[in-house]
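Just one protein chain is left out here, and the rest sit where they should.
Think of it as A, B and C in the order they're written, each chain with its own count starting at 1.
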Amino acid sequence: VAGRSGSSAATTAIADATRTIGLFQALLSERAEVSGKRLAIEALATYSRLHGEALERFLDLLVERFAPDTERIDRAIDAYRAQPGNGTLTELQLAVESPREELFRRLNVAPLATGALIDLRRKVRETMKEHPDRAGIDRDLAHLFRSWFNRGFLVLQQIDWHSSAVVLEKLIAYEAVHQIRDWHDLRRRLQDDRRCYAFFHPALPDEPLIFVEVALTRGMSGRVQPLLDADAPVADVRRANSAIFYSITNCQAGLQGISFGNSLLKQVVEDLGRDLPGIRIFASLSPMPGFSRWLRTESTLVNLSLELRQYLQTMDAPDSAAAPAPAALKPEILRLGARYLLFAKDQRRPVDSVARFHLANGARAERLNWMADASDQGLRQSLGLMVNYRYIVADLERNHEAFIRDGRIAASRQLQMIAGTAQRRPNDPRQP
Amino acid sequence: VAGRSGSSAATTAIADATRTIGLFQALLSERAEVSGKRLAIEALATYSRLHGEALERFLDLLVERFAPDTERIDRAIDAYRAQPGNGTLTELQLAVESPREELFRRLNVAPLATGALIDLRRKVRETMKEHPDRAGIDRDLAHLFRSWFNRGFLVLQQIDWHSSAVVLEKLIAYEAVHQIRDWHDLRRRLQDDRRCYAFFHPALPDEPLIFVEVALTRGMSGRVQPLLDADAPVADVRRANSAIFYSITNCQAGLQGISFGNSLLKQVVEDLGRDLPGIRIFASLSPMPGFSRWLRTESTLVNLSLELRQYLQTMDAPDSAAAPAPAALKPEILRLGARYLLFAKDQRRPVDSVARFHLANGARAERLNWMADASDQGLRQSLGLMVNYRYIVADLERNHEAFIRDGRIAASRQLQMIAGTAQRRPNDPRQP
Amino acid sequence: VAGRSGSSAATTAIADATRTIGLFQALLSERAEVSGKRLAIEALATYSRLHGEALERFLDLLVERFAPDTERIDRAIDAYRAQPGNGTLTELQLAVESPREELFRRLNVAPLATGALIDLRRKVRETMKEHPDRAGIDRDLAHLFRSWFNRGFLVLQQIDWHSSAVVLEKLIAYEAVHQIRDWHDLRRRLQDDRRCYAFFHPALPDEPLIFVEVALTRGMSGRVQPLLDADAPVADVRRANSAIFYSITNCQAGLQGISFGNSLLKQVVEDLGRDLPGIRIFASLSPMPGFSRWLRTESTLVNLSLELRQYLQTMDAPDSAAAPAPAALKPEILRLGARYLLFAKDQRRPVDSVARFHLANGARAERLNWMADASDQGLRQSLGLMVNYRYIVADLERNHEAFIRDGRIAASRQLQMIAGTAQRRPNDPRQP
Partner (left out) sequence: VAGRSGSSAATTAIADATRTIGLFQALLSERAEVSGKRLAIEALATYSRLHGEALERFLDLLVERFAPDTERIDRAIDAYRAQPGNGTLTELQLAVESPREELFRRLNVAPLATGALIDLRRKVRETMKEHPDRAGIDRDLAHLFRSWFNRGFLVLQQIDWHSSAVVLEKLIAYEAVHQIRDWHDLRRRLQDDRRCYAFFHPALPDEPLIFVEVALTRGMSGRVQPLLDADAPVADVRRANSAIFYSITNCQAGLQGISFGNSLLKQVVEDLGRDLPGIRIFASLSPMPGFSRWLRTESTLVNLSLELRQYLQTMDAPDSAAAPAPAALKPEILRLGARYLLFAKDQRRPVDSVARFHLANGARAERLNWMADASDQGLRQSLGLMVNYRYIVADLERNHEAFIRDGRIAASRQLQMIAGTAQRRPNDPRQP
């Protein structure tokens, strides 16, 4: 009986998936020109009811049914080869374009469709390992999103306690770096000595695409726990000289690869610099997510002191809470941290993903901070170290080019010295 | 000397064009990832200063320099032919995509760029007859615009006397069907018994893309001059039962082919029907721009009465004002008008462009109106005739499909009778 | 030493109070015409730093220093008595007007002053018992507020989850009837089957003056706990036929006596009736705050059954949790509740304050609900009973007049029967 019921469920799933695909196909028909909106609404509603097996089946059909017409491609190639030129190239472009792109454009006419398509791409990407043939859907959506979510259409908004609860609860839900525990915690992050900025798209007015949390501090902040303390007193902004980006969150998994982070930070640096002329230092306070793992790699491990190796082992013990490293290890850990930042590479690019992001933006690795993140995760990931990447407007472009072209990493003299690549200069005022 | 100065001007033009193209190329380089906005602003500013010869030269370079890489296309074709599949198809898609699309996407980061790109397409299209190779630019922009100006991103706004003067003066500038003479005239068109709706794109908040002017009347209006009278008394809307679309204007020549008209009318029918439940008739009051010309075609001319031929001749006399046709000609002209609407075709489609638009929307040719447009232009174009195309929501889809598939024209029984294709039924209440 | 320090603190307090009063006086001088804003800002800032003793002293000075000029009053009375007429009356009006009103008008020029003045009145009222001479300040502010907070200037706003957190947290803080426990609770009260409306004043955009919470239900709701359940499923609004006002909160103690409640409910009835035509019953679900107390009054107590008296006694036992009354007592308690509502009066007006509010609004006592509020407070206050006061638009005016003029209480036939004042009619469909 279970078998029958299972097979009947499968039948239903196939029917649901097939019906949805039928509506999608109708959207591409001539009829859609005049009834497009109604059809799009119906297609979207039907699609949004698909789950589990039916959804899987639907995605398979979405791969099969909307591929470009191979015969048309062949004819177009022949024509182009026979006489390369404007006309034959155009036909080749048209022939290879995936009909899915037009399909998605037409679906987008329905209210809320843009968000649903972002979500569709998320689902596709989550299953792409097992279904590599779905890469085409992913690519078509990404291609469309690159046009739709063009930086020119995004709107930078400051989010504060005057913002709508609909938006604010999204911050709580999305924050990926330093979890927002509750509304009390959120409120503290939006008070006078904090800032929060996000990019929005006009079609998704309640959905931040990416947001950054900023602390306005006196001196470049080197410890994250004070910034996250929901009960910390609010500082006087007029005395602040630094804007510390302590959390950057990409909200939409379905927009992966459509990068906003660089634009967001540059815009925030620009806006803050104009609104608060007292702010002269713009820097992140960033984790080093790969440091601990790197220390344990064979090639590194051999060079560690016995004490450090013992410390790493205690952390690996089951059920043990992470404890701060002994102070005696500080010089060694800092030196290793600096070497990790400056030399740990994978095919010419830093192994650290956060470093890759900021360095590609043109920022400079400025300072390593001891016991900067004393949380359990901070200790395990990076022995408590964090980095300030500094954004100096005049240097961003040059740093970026050197990084992209030659893999050269911009770093403060102090960091270089710690890493052992620069000599201490007499009377260098920036030294500790 | 003039020659020298001319040649020096040409040199300058070439230099300006070349410099602009250089900036455009920089936008496509790696550097642009971090300095994209600054580069886009500079490129756009430089471009916007090009005129005359320099602009022409620039357009030529825009054709030459940003074509797809033919060697890459060749390699991609070879690979695809060798092993057709997902991967090789993707590479082929990438290879044939015009680099200009990415260029335009990057330009769009600059403020006001969207409008500038629409304007660029207008310029390209104006010169495409003499420069057929510019069709590629046109096509690339159109392809992009189809994504950017997706109906799902457009916002319907009612325009009234509370709207911004920036928008209102655009109505005066753009209105193409029945010229708005001045602010006094405009004001009348926005009073209580009139409506005006437009589509806007969020990136162009002050630029209507298309707008429709509506008169709310008691009875389906059959004469346009009373609707255009700036001093006509304002009618009581609560007594109105008809919404008459008396003017529809596409504002942006650079968006030609990205059609909004059908969506706009359907949305307005929906919104008005909800807000004003007393309105039960939705219809246009439309010109017949090709009627007069068609009457003069050889094949038609022979069948005209002597009186009608004489009337047409008087209108051709130089410097003569157009005079209304004698009343005695009314039956003949109406019959010819009906036949023009229903039978005058060019490759299965109506020769009348306005008829093509409304019929493709699914509307029905409802009523021919005698002396409906008594202006000089109205008399010359169509002997004063105008048509009501009626939008009956329940029929739109069926009419549209029949029109597209079979070229079948939906028409009221009355119109068919006048054209001689239907028998007068006894007691038909809709007859005159 | 303590004495010295105490006396020095007193000296400081006096100095601070005196300085503030000095700035207030300057505001009334000629100089203020051109420097009014600066002076008002300074005066307000100085005032807002006063606390404890200094504030008390300040309030005393505010009584003393800004009284009308008695000599001028005397002269004005003499003149008016000598020759009663327009001119002498005007002078008398001017002479008796409190200079404080002009003072407060001038203070109001400073940003945030309106809120500060509301708060000042709250402070004055809190101390008026001990300082009856402060009644003049209270009266002057009330007189001004009646002009400033004129209903014509108030803006009705629907508050929902799209509202600003600044406003939403005020709801949590102010809700006085059924406490909002946290953001989760608040969110439920703003979902699709709930509504919340508030009056705002344009000068206080983030401050609700009064708000009402409404539940949209199928059938007139008779139990409050289901309405307050933060985890209750959201009902389908299209099936609702009743709007239940289950909580009304005056937010500003400083606006006491400037009544908004009646206007708010009438406006909400009007707006909801228009937006949701399916809603045909508008009613409160109200506590009976004085019922339990009244039952214990001598005159009532003698008439209670032994069982009911015992039940009341058990509730009085120290530390006992309130328990629902035995079901056997239901008829007696309902009858007493009905008699309380209809007959318990104090100088012709109902002793129950909530009854006074709704009946003066023109609502009708519609239904008594058994175990309607099973909370500890509900059981203690009213043995769990609650009342629906029903708002029938067509009857409001007549009910109001009969209530105000003759003290007549509008009540449903059912309630009258329970109270023993109406005979049960055969086949009355409204009976239980």
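One rule holds for everything that comes next: contacts are C-beta pairs under 8 Å (C-beta built on N, C-alpha and C of every residue); 3 or more make two chains touch, one makes a residue touch a chain.
This structure is a prediction, so every number in the text was calculated from the model and none was measured.
Asks: Mind giving the shown chains that are in contact with the missing chain?
Replies: B, C
Asks: One chain isn't shown here. Among B:Q25, B:T88, B:S163 or B:T300, which residue touches it?
Replies: B:S163
Asks: Of the residues C:G152, C:P233, C:P277 or C:P318, I need the one that contacts the missing chain.
Replies: Per the contact definition at the top, the residue touching the missing chain is C:G152.
Asks: Among C:D133, C:D229 or C:E307, single out the residue that touches the unshown chain.
Replies: Checking each option in C:D133, C:D229 or C:E307, the one touching the absent chain turns out to be C:D133.
Asks: Taking the full complex into account, find the residue in C:T20, C:N361 or C:S382 that is in contact with the omitted chain.
Replies: Missing-chain contact among the listed residues: C:N361.
Asks: In terms of residues, what is the contact footprint of the unshown chain on chain C?
Replies: Looking at chain C, the ones touching the missing chain are residues 30-31, 33-37, 68, 70, 73, 77, 80-81, 84, 86, 89-90, 92-93, 96-98, 105, 108-110, 113-114, 133, 135-136, 139, 144, 146-148, 150-153, 202-203, 262-263, 266, 360-362, 396-397, 400-401, 404-405.
Asks: Quickly run down the residues of chain B that touch the omitted chain.
Replies: So the residues of chain B touching the unseen chain are 161-166, 168, 182-183, 187, 206.
One rule holds for everything that comes next: only the chains that are shown with their structure count from here on.
Asks: Indicate which of the five shapes (line, ring, star, complete, other) describes how the chains touch one another.
Replies: Contact map by chain: line.
Asks: By C-alpha centroid distance to the whole-protein centroid, which chain wins?
Replies: Of the chains present, the most centrally placed is A.
Asks: Counting only Cα atoms for the centres, state how far chain A is from chain B in Å.
Replies: 41
Asks: Using Cα averages as centroids, what's the distance between chain A and chain C in whole Å?
Replies: The computed centroid separation for chain A versus chain C comes out at 50 Å.
Asks: Per the centroid of Cα atoms for each chain, what is the distance between chain B and chain C, given in Å?
Replies: 59
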